Structures are given as structure tokens and as C-alpha cells.
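Each chain you see keeps its place in the complex, though not every chain is here.
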Amino acid sequence: MRRTVAIIGGTVALTALAGALRYADASPTVVFVLSGAALGGLAWLIGVATESVGSRFGHRVTGVLQSTLGNLPELFIVLFALSAGEIVVAQTSILGSLFANALLVLGLAIVAGSQAAADGQMRFRKRLPNDTATLLLLALSVIALLGLSDRLGDRASKHEVAISVVGAVCLLAVYGAWLWSYLRSERGVEPAIEEPAHGGMPFTPALVMLAVAGVAAAFVSDWFVHALDPAVEALHISKAFTGIVIVGIAGNAVENVVGITLAAKGRSDLAVSVVKNSVAQVAAFLFPVLVLLSLFFSERLTFVLNPVYVAALAVTALAVWQITGDGEAYAFEGLALVAIYVIVATVTYFE
Amino acid sequence: MRRTVAIIGGTVALTALAGALRYADASPTVVFVLSGAALGGLAWLIGVATESVGSRFGHRVTGVLQSTLGNLPELFIVLFALSAGEIVVAQTSILGSLFANALLVLGLAIVAGSQAAADGQMRFRKRLPNDTATLLLLALSVIALLGLSDRLGDRASKHEVAISVVGAVCLLAVYGAWLWSYLRSERGVEPAIEEPAHGGMPFTPALVMLAVAGVAAAFVSDWFVHALDPAVEALHISKAFTGIVIVGIAGNAVENVVGITLAAKGRSDLAVSVVKNSVAQVAAFLFPVLVLLSLFFSERLTFVLNPVYVAALAVTALAVWQITGDGEAYAFEGLALVAIYVIVATVTYFE
């Protein structure tokens, strides 16, 4: 509880400072760093609040609420980036969330979980990893076909918005069908969260905190995107790197902390569930929803990505499936996922 | 039985009408649509006749006969397309059969099959899905290596016919070895077809119907290909779309109807067997045989495809393996396959 209060305090301070400096026209680099850190804190608070709110409805609803609201910061960043015409930041922020969750967080969770197991082998139920692999492959099929069609200058590329819309609708339909069957069919099977992971809050304060943190996340995202252009120039990092690495890590603080902590405690199924739900949601819900929302902006978000990211996504989908599809993982397999993340980040850094 | 008679009647009528109009120089669009529909009916009749003929030799022979003869319409269309120099139609007709079977039909069969299961999970034996995945990966290796080599303008591309021939021989050798072991090793293991799926016909009429429908399929394919060029122009659809979607669906009526019906009745293994045998055969038998046959034509059919289709094939192979390789499937996984088909069709439509 004391830790929660400390984090709330720190996040409020960071948010206030970032806001003050942004409107005081301070150095964009400072605003950029502070608002990035504040986003991480807000993502964490949203996670805690969601869990406490959700505990009234049962833990499966909590899980889904958590991954949905835990992706709020990314959602805001992408929307503000789109409205500022920063299409690269918008795309790479989505990809960054995906890579951070599927490679870095899952990898570290496997390392932690296999250390916690007596025989060095983390075990978990197979269904969610395989479902996530299916959804990733589906997202990949849209992205790879559109990307190739665009790269080759075929006629289809002139219709990339139309095809992206069809792809988005397909992804959302399958995601909906999956979510429905996931929530329904596993009733009573999934291990219950007996005690809340963060020390629960009462319902009303949690609801208030959720609302406040959500609104704050929207503001901070705006400052973050506003400071981004001058900051990346001053820091000599590329926009792609900002999206893939900085947004990817800052925006997924919840999954980072919760997933790895649960794995270290030996609660493999819950750890895998938090991380995998988030991956599935970014690929098959957040991305298509943003593609559809972007129809109301002047800059359109499509599924046409830089081929390097298409390849990175393909490798990610395959590695995640190969490593977790059999329901067991060793430490070196977690390291392999982390290594792929490092390689993607390195390539992006030099891009 | 009554249904069979009705379908025979309808198919005869359609075939006669298509033929009359084709020689009366009627609108190519009408001939195109009528002969497409007639091909669907003929494919179905060939399926029924094969099953009745094959029942004399046991159900494993029936299965192989059925997928071989069920692919007769595609074979004729590709041959007539080759002789008319329509290389795009030839290639995309083969791919269309593959995508229609592996994505659309399999997907719908999984949806039907998982609805039929009490717990929403369709279960089937793992071997055939994994064998099909192996054969698809092998076909993919030929197609991907040749496609890349061609695209990059390397020296190898000048030898694409020679490499395609080597690839075709390799594919046929592995397919032969697989078929041999499949027919031999599973004796007595595979669930028997106790009653024929369509209400059996006596041997001699079935044989006659098979012969007549086969000859008719050859004629109708000729009319179909002849009407294709003006028809696609009038209908504003591309040749690739005709091959991928229209031939893909019309030419696989048997697998469509039989596979989905069996799955809905809860006969998962048979449903999977009909669909998967057909996929394996198109990829590892029909395609290489046509590559070799095309050596006798002025236009050569090679394994060099548009990269968009190479990617679509890769995604198809991976998704089919991932979804069916573990011997169980949920409705949303079937939907995911259908969604990939919709995406491939959409990209092709705009191509």
C-alpha cells in the first residue's frame, strides 16, 4: 500500500512538472523525458486502479479491462501523433508496444519464471500462447500482404486504405470471436487471483483514480508528442527508435512490472496471461481500431509498414509461437526473446 | 438420392446452355458465368461418382481418387489457359484452389465442426495436418527461392524453367513417398466411412457418370477459358481475381460441400481428411505435374509467382500448421483462416 502511495505521489509530481515546463516553453528534451516517465507512472496507476475496480466483477473481466485500459497511453500517443501528422511515430508506437510485450517482457518473465521453478523449466497452459500466435499470424498476414503489394508498386497499393479497412474489420471480427470464447469457455478453469497483486483499493477511490489517471494520460500524451520533434533532434535519436523503444517500454509499465513479478513468484499462468493478453490486444484490437479511427484524421494510419518491421513482426510471431506454444520454457528461451528485442532495437536505432 | 438427381439435372442444363451460348457467340460474360457454375456442378458430380466407384476398393483409395478426380476441373482449366497463353490465369487458378481449400473451406469446416462439438473444440488426428504442413513448406521452399532469385535478377532466374523442373521432380518424389506411407501405414486406423456421404450409386452408372462428367468438365473448361478475356474486361475484375477466387471456389465445390457437411455432423477426421488431402494434392502433385506438362506447351508454367502470392502462401502454410497441427481447433481459429482468405481475395481484387 505504501508503495502505491509513493508511486501515486511520484507520478503526480512528474505529471505536474511536465505540464508546467511544457506551458513554460522549457527545453523540449526535458518535457519529453519527464512526460515519458509520467506516462510510465500513469500506465502503472491505471493498472492498479483497474484491478481494484475489476475485482468486483471477477478476475477474467479484470484481465480484459486491464489489458484494454493498460493500453490507454499508447492509444492517446498514437491519436495525438496522427493529429500532428507524425505517421512514423504513430506506427512505431503500436509496433513498439507489441515488441516490448512479446519479446522483452515475455522474455524477462520466462527468465524469472524458470529461475523460480525447481527444475529450471517454467510451465503454463498452452491455450493462450497458441491463441496469441494465431492472432499474431492473422495480423501478420494483413501487414505482409499489404506491405509487399505497396513495395512492389502494384496496383493494389493505391487502394491501401481500402484494404487496410477490410483487414481491420477482419481482425476485429476474429478478435471479438476469440475474446467471447476465451471469456466464456475457460470459466472455472483459469487459476483465480486469490489476493490482488498490488494490494487492493476500495471501489470508489479506485474508480476516481482510474478516471483521473486516464484524463491525465491524455494530457501527458499530448505534451509528449508535442515535445517529440525537437527532442529527438536534440537527442540524436530517430522517431522510429522513440516509438519502438521509448513508447514501447514506457507505455507498458504495467505489463512489465506485473508480468515479471508474477512469474518470479512462480505464478506462471497469470504472468503469461497478463503479457499475452496485452500482445493479442495490441495486434488484433488496438492496431485495427486505430486504423479505423484514423479515417477521421487527415493522415491515414494503414497496415503498410517498413519491410524491416514486417520481418521483425514475422520473426516475433514465429519465436513466440515456437517458444511458448508447447506450454514450457527454459531460461535460455527467455533470453532468446530478449535478444531478438535487442536486435530489433539496434536495427531501429541505426535506421 | 433425390438431391443427386436434381443436381445432375441442373448441371446438365447449365452445361448444355453454356455450350449452346458459347457456339452461338452469345455474350462472353453470360458464357463465363454459366460455365463457371457448370464447373461447380460437374466437380460435385465427379465427387459423388468417385465415391460410389471407389467404395468397391475401400475408403482410403476412395479418398485419394476423390481428391485426384476432384481436381480435374482445375487441371483442365490450367491446361486450356496454358494453351491460350493465359499464364496468369493458369498460375492463379492453381493458387486459388490452394487458398480456397486451405483457408476458406478448412476455416468453414472448423467453424462448423467446433459448433458441433459439445465444448466448442473440434478434435481430429494430428498426422494429416502435420503432413500437409510439411508438403506445403516444401512447395513453399521451391516457390520462395525461385521467386526471390527471379525478383533480384540474379543469374539463376535465367534458368527458372530448369530449376522449376528440378523442384517439380523433388515435389513429386516426396508426394509419392508420402502417399505410399499414408495409404499403407494408416490401414485400419482411419475411421471408416460406414455409410457413403452422398447416398451411394450402383457401380456401373457411377462409372458412366464419372466418364461423362470428366469429358464434360474438359469441354466446359475450354468454354470458360475462351470467354474469360472479354468477360473479365466487361465485369471489371482482374484475371488474378478470376483465378484466385472464382476458379478457386467453383473448382472446389466437392471439398466445400463434403468437408463442411461432414464437419457439421461431428465427423471431424473425415472432414479434415477430405480438405487436407486436397490441399496436399494441389501443392505437391497438381502444381508440379502442370509445370512438367507445360514443357510441351509454348508457354511455360514455372514456380515463379508474384511475391504477394508467395507471401500469401507462406502465411497460409504457417496458419494452417499453427491452427491444425495440435489436433484441435476452436471456432475463432476457423474464422481466422476465413479472414486470411478474405484478405488475400481483397488484395487480389485491387491488384
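Each chain carries a letter (A and B) given by its place in the written order, and its residues are counted from 1.
Please note the rule applied: a contact is a pair of C-beta atoms (placed from the backbone, for glycine too) under 8 Å apart; a residue touches a chain by one contact, two chains touch by 3 or more.
In this text, all values refer to a predicted model and were calculated from it rather than measured experimentally.
Whole-complex tally (this structure file, single sequence, 2 chains shown): 3 copies.
In the analysis below, only the chains that are shown with their structure count from here on.
Here chain A touches chain B in the complex through residues 126, 130-131, 133-135, 137-138, 140-142, 144-146, 148-149, 152, 154-156, 158-159, 162-163, 166-167, 170-171, 173-174, 177-178, 180-181, 185, 318, 321, 325, going by the rule given at the top. Chain B makes touch with chain A in their complex at residues 119-121, 306-308, 311-312, 314-315, 318-319, 322-323, 326, 330-333, 335-336, 339-340, 342-344, 346-347, 350-351.
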